[in-house]
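Structure below; questions to follow.
Omission of a single protein chain aside, the complex is shown with its protein chains in their original locations.
Now for chain A:
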Amino acid sequence: MAGSSPARPNGNQWASPSSRSVISDILAGDRNSEARHRLLIEAARREHERVREEAERVYQEHLWRQEQERLIEERKKEEDRIRQEEQLAAERRKINALKAKKVEIPPVLPDPEPVKAPPPAPKPASTPTPSQPLATQLNGSSLFGKTPDTQAASASAAPKGFGAFGQTSTSAQPATAAPKQTTPPIAASSSPAVNNLLGNSTQVNGVTAPATVAKPQAPAPAQQGPDRLTVIHKNLKLLRKSMLDQAKANPALKSRMGDMRREIRKCVGQLTGGGAGVNRARNRVQSQLVDPNTFLVEPRAPVQGPTNNDPQIPSLFIYLLNVFAKATISQFINEGGPRPETTDPVGVCIAAIFSDPAFAWRGASLIDILFAKFRVVCPVLWGYRGSEKTEQGRARIGWWKENGRWVTEQAHFDRMTGLGAGFAAISLRNFGSSKKQNPYPPRHYWAAMAKIINTPSAEISNTQCVVLKAMIQNYEEKFIHAYGTAALAALRTALVEFPARAPVKSSAVNSLQVVYDLLRKSTGLVLG
């Protein structure tokens, strides 16, 4: 008890062994006297009282503190409430504003509307189910199946890489899709597209989960992507036309739109090796609302959290993203053709813009807008191939036409060089140390490379070689960083085996081998 009681202010109330000699205490004559006994009892009582008082004081103090805490808590709650109410009010105001704006929609909305209807319709019929097994077939077998005699050594290493995508895609697809099937609250236009929506809803919800959840999904959208991408491209053209029409009626929009467009183009042109200046495109001008799903490979349902969650967002916003995408692709073609290394800062900027939550919608990026364009200008990255000697073949591989005539061979290869390097600059970004989500992770790079490399020997075209070279050169390090040993096997296939089995040893084919020569010379890397 004595040990647990608070310290005494002074020690003479109790016979302290330290203040008096223990021996004299024991030997003193009056040690058993009544007076001493009383004295001791009295001292004990006083001590008891003191302890009690102290305890009561502490208890009181504790109560006060509790009360204080409660008050603070209450104040905080109150503040929160006010803040929330304010937010709510702002939301409401926004909704009101939106409602007010909606009034003007009817006249021009018919423009994008008919476009929106067709895409879901043909898609479920053809793409989702049949393409997935084929995806694995393509990834898993054709590279090695079709050239069994070329290299057994790499075959042992590389299938792991390909398989990682191919296999997991089929096995993971039903697994992840199944639970979602029960809760498809997606209010999108057509129900036959359920298959797509499933893929989508998992992707959207998986956004917050680690990348591994999203990863296995890759082949599915990648396979059905191309067709949808051309549709998006078409929709974007309609959007641009609609914007021009809007601008005619709205002079404020016209001037702002032109200025923003030129500003974005200028900024993209200014990008250099240093830090990327991010374009800040602000919506201060009114424009009609559009459904972003029109511009996405897979429709999205609302998700919790992100700022841009409304079913419709201003068309100017999409338009500006579209201008940005256009500007970057144009920069790839015009600057990256002659100098592929200049694509890298542009890639950084693209990654920065599309990973920025402010430019995202429903928790994921709108980068499909960019790749809709990319798909049209550089189809070989999506596995399309054709002969450079035929009209249709050229159209298929993205040989550009200007004023009804094919651009020159060198101009075409220039374009392909810039676009190949640009693709690598976007898809090989390392988001390892970033909190943001990579809008276009390296699996797309792998898929594109696989599709080129898996071309049957007889159909290998110079365009493919040029694109392949451009997407590899200067990006070897990033590729190896992303895929490790699997990247080495892929590089070997791309730089050694692929050119070796090309039927015609054109200079484009030979230059792939020279990439390897240079790599060996500068880094000592031997792809054995």
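FYI, a contact is a pair of C-beta atoms (placed from the backbone, for glycine too) under 8 Å apart; a residue touches a chain by one contact, two chains touch by 3 or more; residues count from 1.
Note that in this section contacts and distances are computed from a predicted model.
> Which name from "Actin-related protein 2/3 complex subunit", "Methyltransferase-like protein 5", "E2 ubiquitin-conjugating enzyme" or "RNA helicase" does UniProt give the chain that's left off?
Hidden chain identified via UniProt as "RNA helicase".
> Of A:43, A:303, A:348 or A:395, which residue touches the hidden chain?
Counting the whole complex, the residue in contact with the absent chain is A:395.
> Which listed residue (A:272, A:430 or A:457) would be found touching the missing chain in the intact complex?
Of all options in A:272, A:430 or A:457, contact with the hidden chain holds for A:272.
> Who touches the missing chain here, A:327, A:369 or A:491?
The one listed residue touching the chain not shown is A:327.
> Among A:32, A:304 or A:410, choose the residue that contacts the chain missing from this document, as touch is defined above.
Answering carefully, the residue with contact to the hidden chain is A:410.
> Could you pull out which residues of chain A are in touch with the chain that's been left out?
119, 122, 125-127, 130-131, 134-135, 137-138, 142, 223, 226-228, 230-231, 233-234, 237, 254, 258-259, 261-263, 265-270, 272-274, 277, 327, 330-331, 333-335, 337-342, 376, 379, 383-387, 389-396, 398-411, 413-414, 417, 451, 454-455, 459, 473, 507-508, 510-511, 514, 517-518, 522
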